[in-house]
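Removed from the display is one protein chain of the complex; every other protein chain stays in position.
Now for chain A:
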Amino acid sequence: MQNMEVDQMQRQYLDYIKSLFLEGFLDGQFLQLQQLQDENNPDFVVEVVSLFFEDSERLLNDLTFALDQKGIDFKKVDAHVHQLKGSSSSIGAQRVKNCCIAFRNFCEEQNIDECLSCLQQVKQEYCHVKNKLETLIRLEQQIVAAGGSIPTMEFSF
């Protein structure tokens, strides 16, 4: 049964997720993921987000290593960025994806300084979105633990 607390949590959740969209951290693909979650795949979003964290952290380490070499293999760097672009696109992590797009251009130009700067940027954006997603999931879990259901994002007039 719903109570004041659950209502409040749900409102807080909706405000939070709306802000993530407005600020460009997430795009429509994330909503798609939420829609794919159902009785057959009850933890789908958490599963995919966890995979994304694992994958990204590995790739960021690989990128740091690759750009730290005396003779940088830009093809390798580009391959890693391509991967990161793909996975961030699949979960709707828009800002990370956009960073990757810029990053790939600099890989093509073999511009070391810009690549290093892009690496910093993409690390930052990843950290941001990781925090946001962790917060979002925590809010969802709180609602469910209190017996409520996770509200779907709607457009209000």
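Couple of notes before you dig in:
In this section, a residue touches a chain if its C-beta (ideal position, glycine included) is under 8 Å from a C-beta of that chain, and two chains touch if they have at least 3 such contacts; residues count from 1.
Throughout what follows, contacts and distances are computed from a predicted model.
The UniProt record for the undisplayed chain lists the protein name "histidine kinase", from the options "Response regulatory domain-containing protein", "Golgin A7 family member B", "histidine kinase" or "Transmembrane channel-like protein". For the chain left out of this panel, the touching residue among A:Leu31, A:Ile72 or A:Ala102 is A:Leu31. The chain that is not drawn here is touched, among residues A:Val6, A:Ala66, A:Ile91 or A:Cys115, by A:Ile91. The omitted chain makes contact with chain A at the following residues, 27-29, 31-33, 35-36, 38, 40-41, 44, 47-48, 51-52, 54-55, 79, 82-83, 85-87, 89-91, 152-155, 157.
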